[in-house]
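What follows is an incomplete set of chains from the complex, kept in their original frame.
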């Protein structure tokens, strides 16, 4: 779960990391009020869960409250890569002498936390990683022991940080590590961590991503979820406990298992791409889906008006195909989809399941034997309706 | 031969009195796996399908001499259950549980490595050596004994491929589901190395997906250390970047972990990569 910049920075502050004393505004008037209260030039920053807001015009420097109001009016409601800006952070402008990159992330390969730090902060870290990987100091942390003091010294020393800042850098790094651990973060990033003209360190921008699987023990963070930028169907799916991601294609997929669900998407694209046909969504109904879940999944898929065909691909392991077939019929009768449904049931009790489907004799339902055939039939069905 | 498990493996099921644990314990027994007991704290002294239930892994291992454990307990308890198995001296621990926080797994994997226990998973379907034993949830019907080793991040995709192989008359030495989480106990390379050294395995099928770089590392290994042919499929070519596709690890992030880069690396390493899982049997023929 991503936190907004302001949520990330307020979280940093709880762990003792110095941040600019800005506030969040939802209207231009609020932005002006914050700016005049701060009494200095401010930065008005769009709060959206997407990168590249600066290039999109979502970050503006305002010299006074009036300008802050004007820029906030510009930015609020702006569409950045499909997300509508609903909040801006109004921060006092910082006197930037040096920009540092500092992040802690899960290193999948090493199976341990990884600190990345660079004096070349402010820029896109992926770009820096490609162009000048040596400019980034990398330090793995023992996940059981945690961050040692000597590691902070090593990082400060190896990145070439001036000695005057070692102590405050060490304190910030320790705080960031505590924040990362105690918040169950996948990523806790400060970019840039600024050395100001007064020689203070200040976290001017921040990004925190929380491990979804740990939200059960992070109720305060879970409550900060902002779904506003997310398609409604995804929110509905999350509430129903279904793993669903909306995409741009025409074939609504319902599959058991994440890997097979991706594969099914891939197959619709493999056979449909020439005709610009592809998957409308990722959807994994999980193991042992009940008729109710199948119905919920079908409703979510069909809530996407672009869907021209539904492809149901079930390989029964724990999941019994006859039960899925029952679920499909129940769901069909509830939802009454107007689009065709290609159904492929394989594995445990597949023949029973296929028999149930064929006995129902619904014209809208097309049976398939293999995944390949199912994908091809779904593509054909979409083409037919075009 | 086979890797990890065979007909002599002595298996404990942690959470055997639970719904999922009990269900799969029965299926494993039916398949011929030597399930010698189960563990559920507070239920020691009960019996399950003729095998004893223990309160602790130490007691269970002492009594049964089990060498293998299947962890089926919920995510909140699974990290402790895995460590308990390692502490009790179990050499192979297979964890089905999904939704375990990554922070917990980083500790658990480190702990198991220090104690010299092999962890497979979490969030994996387990291991099956067709005709001998299965530890996990892989359905019996998806594979016959044979000489192709299968290693996969995904459950049902593996069944799909196993089933296609079976229909094509191709048998399997061992299926290993390593799981789709970001931090796992056993990697592609670990399993490839074992297949390379396993006399019963002649070819290998590798089923990967987007996210992380395990398939890239595997490609390196295939290039530098493998003599046996590898066929592969990578799921998620059509997945958009920045979105987590079901599995906690299945995300293309910062331009890293895309299907295309993995496919290129595998092809460059000499693996034959299918664009359709049902084409895997052709590549193994």
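Order of writing sets the labels: A and B. Residues in every chain begin at 1.
Rule of thumb we're sticking to: a contact is a pair of C-beta atoms (placed from the backbone, for glycine too) under 8 Å apart; a residue touches a chain by one contact, two chains touch by 3 or more.
None of these values were measured; they are calculated from a predicted model.
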| item | value |
| --- | --- |
| Full complex expressed as chain labels with copy numbers, beyond the one copy shown | A x2, B x2 |
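Throughout what follows, only the chains that are shown with their structure count from here on.
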| item | value |
| --- | --- |
| Averaged-CA centre spacing for the pair chain B and chain A, given as whole angstrom | 27 |
| Contacting residues of chain B [partner chain A, same complex] | 23, 75-76, 99-103, 105-107, 109-111, 125, 137-139, 141-142, 152-160, 163, 180, 182-183, 207, 209-210, 212-214, 217, 233, 235-240, 243-250, 254-255, 259, 275-278 |
| Chain B-facing residues of chain A, complex | 106, 108-109, 111-113, 125-126, 142-144, 181, 184, 186, 211-214, 216-217, 243, 245, 247, 255-263, 265-270, 278-279, 282, 284, 287, 315-318, 346-348, 370-372 |
